[in-house]
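With one protein chain withheld, the remaining protein chains of the complex are depicted in position.
Chain naming follows the written order as A, B and C, and within any one chain the residues start at number 1.
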Amino acid sequence: MNPTIFTIPIQQLASGDRLSIQVYKFIGANPGKKAYLQANLHGAEIVGNAVIQQLIEFLLTIDDTQLHGEIWLVPVCNPVSTNQRTHYFSTGRYNPSDGKDWNRIFWDFEKECDNLQEFAKSHINLEIDAIRNEYFKRIKTRFDKLLEKINSPSGAPFNERYRYQLQSLCIDADYVIDIHSSSNQAIDYLYGFWRREESAKYFLLDYGILLDEYDGDAFDEAFIKPWLALEDQLEKLGNKIRFDIDSWTLELGSGMQMNPESVTKGVRGIKNYLTQKGMLAISGFPLSETASDNPTFVSKSRIIKYYAPVGGMIQARVVLGTSVKAGDKLYQVINFNKQDDLPIVIDICAEKAGLVFDVSTNHALNEGEYVLSVM
Amino acid sequence: MNPTIFTIPIQQLASGDRLSIQVYKFIGANPGKKAYLQANLHGAEIVGNAVIQQLIEFLLTIDDTQLHGEIWLVPVCNPVSTNQRTHYFSTGRYNPSDGKDWNRIFWDFEKECDNLQEFAKSHINLEIDAIRNEYFKRIKTRFDKLLEKINSPSGAPFNERYRYQLQSLCIDADYVIDIHSSSNQAIDYLYGFWRREESAKYFLLDYGILLDEYDGDAFDEAFIKPWLALEDQLEKLGNKIRFDIDSWTLELGSGMQMNPESVTKGVRGIKNYLTQKGMLAISGFPLSETASDNPTFVSKSRIIKYYAPVGGMIQARVVLGTSVKAGDKLYQVINFNKQDDLPIVIDICAEKAGLVFDVSTNHALNEGEYVLSVM
Amino acid sequence: MNPTIFTIPIQQLASGDRLSIQVYKFIGANPGKKAYLQANLHGAEIVGNAVIQQLIEFLLTIDDTQLHGEIWLVPVCNPVSTNQRTHYFSTGRYNPSDGKDWNRIFWDFEKECDNLQEFAKSHINLEIDAIRNEYFKRIKTRFDKLLEKINSPSGAPFNERYRYQLQSLCIDADYVIDIHSSSNQAIDYLYGFWRREESAKYFLLDYGILLDEYDGDAFDEAFIKPWLALEDQLEKLGNKIRFDIDSWTLELGSGMQMNPESVTKGVRGIKNYLTQKGMLAISGFPLSETASDNPTFVSKSRIIKYYAPVGGMIQARVVLGTSVKAGDKLYQVINFNKQDDLPIVIDICAEKAGLVFDVSTNHALNEGEYVLSVM
Partner (left out) sequence: MNPTIFTIPIQQLASGDRLSIQVYKFIGANPGKKAYLQANLHGAEIVGNAVIQQLIEFLLTIDDTQLHGEIWLVPVCNPVSTNQRTHYFSTGRYNPSDGKDWNRIFWDFEKECDNLQEFAKSHINLEIDAIRNEYFKRIKTRFDKLLEKINSPSGAPFNERYRYQLQSLCIDADYVIDIHSSSNQAIDYLYGFWRREESAKYFLLDYGILLDEYDGDAFDEAFIKPWLALEDQLEKLGNKIRFDIDSWTLELGSGMQMNPESVTKGVRGIKNYLTQKGMLAISGFPLSETASDNPTFVSKSRIIKYYAPVGGMIQARVVLGTSVKAGDKLYQVINFNKQDDLPIVIDICAEKAGLVFDVSTNHALNEGEYVLSVM
């Protein structure tokens, strides 16, 4: 089957050139859910582009009767960040004009929804689909208002223009998959939300971090938070329902590269997920290991990040993916000085046991720069 | 009188070199209040360094009997940001490793003080000084705990180390004055807090913005917010007291320069403020115009910022300091394209009346970049 | 008359988006010379975009019989540099991946022309136009070879791809005008070459710098150097001819802005130049002041640049455009330290008399950073 392809201008540059995003829409012969996938929101995190390219290749080979619903795919979804360079590194993690993390800019209906309790009360006796429709209408009404500000004479900063375009594409989706990697170096894992552990398993990754606390305004959060909040309200009122709405951030390896194993895992996991969700009917899926798969889920608040206690150069760091015990040596710093002393070597040990799942690419560190994370 | 001078290491760099800050403490012969002044928290905003250098020059000429209390002065208070460069511009507005605005990183006791109402109830019948002492003890106890995290094996990111050092210097101050400028180009004005309008006048600036909404975690906010919150609580309980605690951000002109008129205004305003507050006994102050001075105060929420609706080059922009009416032309954009069309010129007009108080230094703008602000 | 407009892709970005340049070609009804104008080769130097936009507006109003030959105009000629940003400054002076100044990358036939003397000997008796044709053929043959490298599997770095596109447009021009400004702040002046002082006057600017020494590989140099070298050789052999080939760099004011007076001067000067050269027949030109105009020409080697002797903040700098005598005070530095000393103020005086024609935008300077230039 062939996709329809749309090109959407995202930003006109000072030079008059335009950056755009391109949406590949595969529309199944049968109605169904809508899955929205994007990649490369942070400039260095390119791995998802290969995942999406392989998914497109694959979808081209199937028949449209094998797809229920729609799959929308947006590779290189943030051309501004993808093209940011310093020296020859991809430094597109923050918007250079306001310092904002490209994944902390999204519009979150929950923050504007002051009467959620009231809504829950007045709709609690409806069918789940009716509740969903009514709630979605409210989200959509508010979302549409964002355009007024953008089109006013005072305009809106680029972050607000950009998020409007991107969130327009997924606001009515059922499943959102945002493919990232570490901007540094990391293992493969995913970020998911509480009450969605069961479908998290479909991705067949060994590790998952459950977002029990939020940085705020991330793409995955902005999509699902309003629905989780509504579930909470309804549950408080005695109606324990779960919307079939999911939001995932896949973290596939390291920055500035597309590790083939990570790409393969990503493609396999997404196919399995979409099959399990009933969108794809393809041979070999769902994979039999899905049932037995028993990933490790860790709460975000339990992660410990390590920062250099002095300026210097790190060496003898434990290998990415190592499980450490409390007190195990994590890394050394060679510490130079400019006060007529010899260089010294300092050992840093683990505060708690855990898995070293993310490490800095750069081993030259100012005091207080990031070294590694343990989950 | 001579100051005592302390040098405090702030960060050891990867190279082993250290960046420090230097505190000039002028201790009066008579006990009294403590004023804390700093400059150059944002790298481009250097004007306060000249203000502080002139204040030091001046204080050297007076006798210690003319000073009641202590004045602490910290020029170039953020050497990391001051020394940030790209090309030859001072680009030190955000921490390059986490994108955080250098003035949105400070520790705010109010966020951790979960039992404020209880505290207010149990202390409402004490004298104001006793309330202050008890509350300060709680702030200090929590603040001191920050050091535990910093000294743990996992350490703390530089922002947390740095803020600890800087807030240590002012946590027990009565008056905090943080001297900024626009990182772009601006008139002279100040940021102040509600219920402090009266002493705002002492600075003799024509304009002030009252913080009725917060960006959060700014230096001035972090210092005064816990006290404002306590005043609120006590007032709700029927005890309307005002602590003699002030927090100001002076905005003196444009970035990357020390405009002589702005410096003079800053020095004059600070001398007048400190005299009015009873700290300085110096000839010629307080200035007689203080009484008659009638600055314009505007709420922060009323400011309108304009962003470029297209990419291009701006021209014919209204001059900084102009008062505009709704519909007045604010600026033009020459808009090029790469689609075989002629360049076009677009007019942008004011949404509302107001004073153009801040304008972008750069006239080449991507779509959604900042152009100017109207108060 | 209307131009024909061409859009030429310059670079495909990692995201798949493309940056382009656009050429506006005004073709006269009568044959004649070819003038090539471009602007904004350095990202911050946007003033020429307004000059070219106004020239386009003007040319639209004339009849094609008033133009002899062709005028090609390329605003925003380097979209890569125009769109470079750090914080909100235009930092597009160097290619971020190799550090090369965008105006030191151009292909210079003279460096590859090993048999110039031989060529001069064997063609010395031809008519000037015949010599020109033969020499141009050699330039063109070599230039065309650059494409082989670009199209090879190993490819070519962006600088070589870009220069090929830009130099393709002007290689057969008679007059090249490259519109710059200071990336800092400067007066209006031009860069020209020896033996071209007479036509330099047509631009009606008060100051000119004659390139008696080269930085190397600048756009203006790369265009004219081979012709100057041939003139030299022929003159050595006794044939003193001058090709009607000119190359100019106009410097119109300061970076990141389009000062209206500088724009007006630029437009006026270019109209006058093109009229004097016989390309335009327009009312009011050539201006009568051309004859009497007596600009000051200074050799590049005589310029003195001043660099900060210590780190600090500069103040009391002489105003841009001031004529100083040797020993006159040029600027002060407030010099802080982190060694428990008071700040000090240092005066820096002029080594030689001259005109202060360029000054740094940034007044916060590390030791050895640029302060100002005297011609």
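Just so we're on the same page, a residue touches a chain if its C-beta (ideal position, glycine included) is under 8 Å from a C-beta of that chain, and two chains touch if they have at least 3 such contacts.
Nothing here was measured: the structure is a model prediction, and the numbers come from that model.
S.K.: Determine which one of A:T141, A:S299, A:S323 or A:T361 touches the chain that has been left out.
M.R.: A:T361
S.K.: Looking at the full complex, which residue from A:N30, A:Q66 or A:T86 touches the chain that isn't shown here?
M.R.: Of the candidates A:N30, A:Q66 or A:T86, A:T86 is in touch with the missing chain.
S.K.: Touching the left-out chain: which of B:D17, B:D206 or B:E351?
M.R.: Answering carefully, the residue with contact to the hidden chain is B:D17.
S.K.: Touching the hidden chain in the complete assembly: which of A:M1, A:I27 or A:I56 does that?
M.R.: A:I56
S.K.: May I ask you to list the residues on chain C that touch the chain which is not drawn?
M.R.: 11-18, 93-94, 97, 99-101, 152-162, 304-313, 335-338, 343, 348-351, 364-370
S.K.: Need a quick check: the contact residues on chain B for the chain that isn't drawn.
M.R.: Residues of chain B in touch with the missing chain: 13-20, 22, 40, 76, 79, 82-83, 85-88, 90, 96-97.
S.K.: Residues of chain A in contact with the chain that isn't shown?
M.R.: Residue positions of chain A that touch the missing chain: 3, 5-7, 19-22, 24, 43-44, 46, 49-50, 53, 56, 60, 75-76, 82-83, 85-91, 93-94, 183-184, 256-258, 260, 263, 313, 315-316, 334, 336-343, 345, 360-364, 366, 369-370.
FYI, only the chains that are shown with their structure count from here on.
S.K.: From the C-alpha centre of chain B to that of chain C, how far is it in Å?
M.R.: 42
S.K.: For chain A and chain C, what's the span in angstrom between their mean Cα positions?
M.R.: From the centre of chain A to the centre of chain C is 47 Å.
S.K.: Could you put a whole-Å number on the gap between the CA centroids of chain A and chain B?
M.R.: 35
S.K.: Could you tell me which residues belong to chain A and also touch two or more other chains?
M.R.: 13-18, 97
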